[in-house]
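Scroll down for the structure; my scribbles are underneath it.
One protein chain is absent from this view; the other protein chains keep their places.
And then chain A:
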Amino acid sequence: MEFDTFMQSRILTGLTLGFHIIFATIGVGVPVMIMIAEWMGIRKNDPHYRLLARRWARGFTVTVAVGVVTGTAIGMQLSLLWPSFMQLAGQVIALPLFMETFAFFFEAIFLGIYLYTWDRFKKPIYHCLLVIPVVIGSSASAFFITTVNAFMNTPQGFKLENGVITGIEPLKAMFNPATPTKVAHVLSSAYLTSAFVLAAITAWFILRGSRSDYYQKALRLTMTWSLVFAIATAVIGDLSGKFLAEYQPEKLAAAEWHFETEKQADLILGGVLDKETLEVKGELRIPMALSILAGSHPDTEVTGLNEFPRDLWPPLYVHYLFDLMVGIGMYLAAVAGLFVLVRIWKKKHEWNPWLLRLIVLGGPLSMLAIELGWIFTEVGRQPWILRGFMRTDEGVTTSANVGQMLVLFSGLYAVLGIVCTVVLIRMFRKNPPEKEMGKRGIEGGGQHVV
């Protein structure tokens, strides 16, 4: 592979997005958890939940800042690195891009209000209501931006004749075939990841010896919702498989190393591919499962990669990403399910250290799954930037300085990543919940008051 402007632009875009989605995922999911905690606090009249919301919100602010600046970066980099693509696609996807900024604007305004009005209203419900526009804004911006990505996978709503775009239908472009499954999957997986990350942090503290009511409530809340979101994500993941089989069969075939078109196709787990002979070794085959994934019936015909010219094949390593993503999804669902079952039937084992360790592990794994799933969906669409219309190398900039910019931005993300982590850890270590509970006169506090 040549390390030319094209490659550098791909790496820089991938780097920016890869860094941004960590914070974007938190940005979409955590407000939902804050809203749930606020609502529980009011419904049960329990200050623990309100403190939970408050502490989550405080950490959230720091991640939002990084999310905003990296989001600005990717927004501008689209035009800086892929000017020809934006010139063409900008004519069709301007509407969702524009609406995304409105949603973001809305969220930014209400987040500011929410964070600075904690004790300002006499009735706590007013403050609780303020988090709703934050949730709407963050999920809506995820919705709009995902429709843009969906459009790049299944472009429609325009005609392209000799490089000139006509017959634009903005809504048809926005609500393309990939939109429903993509949006649903992005939202549910962001909620799942955020809930699991919060659960993992809580489990970590419980493992270290903090056993007060506050932590127990936090873990029960986050694990229960993790299970809900995990089930939703699995169902939507199945629908996404069916979508791929119909609209982007080459992506599904590459993910499954499925070369011959056939019925009763096997699902391949793991394995190693010989790039020359295209033979798979050491895999685990589940008979007919791919046909079932693609069309709910063993007799569904699944299109194989051989139907496509070789130069339009996506890279075949996406199989590993796909397997890992699905594997982690299963793991998260299993751990959350286990926790809920143990809680119902064997209450005394609820704080079993091994169970807690599994939960802690699920935090970083869930974020890893977000990255893997996203790389799978982006790389799986190569060589297209606009599937069927524009190849990625036709959209790239002609500017010669991408290499230097790649170095600059790598440095920036390294600094932001490290400082953000340090700030977050310090913030919570210096001000543990016990101290805050003591200060606010909430039951369970005072043990560590300095």
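A few points about this structure:
Rule of thumb we're sticking to: a contact is a pair of C-beta atoms (placed from the backbone, for glycine too) under 8 Å apart; a residue touches a chain by one contact, two chains touch by 3 or more; residues count from 1.
We take it that contacts and distances are computed from a predicted model.
Selecting from "Energy-coupling factor transporter ATP-binding protein", "Cytochrome D ubiquinol oxidase subunit II", "Dissimilatory sulfite reductase alpha subunit" or "Glutamate synthase (NADPH), homotetrameric", the unshown chain of this assembly corresponds to "Cytochrome D ubiquinol oxidase subunit II" (UniProt protein name). From the options A:G14, A:G75 or A:G438, the residue with contact to the unseen chain in the full assembly is A:G75. Screening A:G18, A:P83 or A:G271 for touch with the missing chain picks out A:P83. Those residues of chain A that touch the chain absent from the view are 58, 61-62, 64-66, 68-73, 75-77, 79-84, 86-88, 90-92, 94-95, 97-102, 104-106, 108-113, 115-117, 120, 133, 165-166, 168-171, 397-399, 401-402, 404-405, 408-409, 412, 416, 419-420, 423, 426-427, 429-431.
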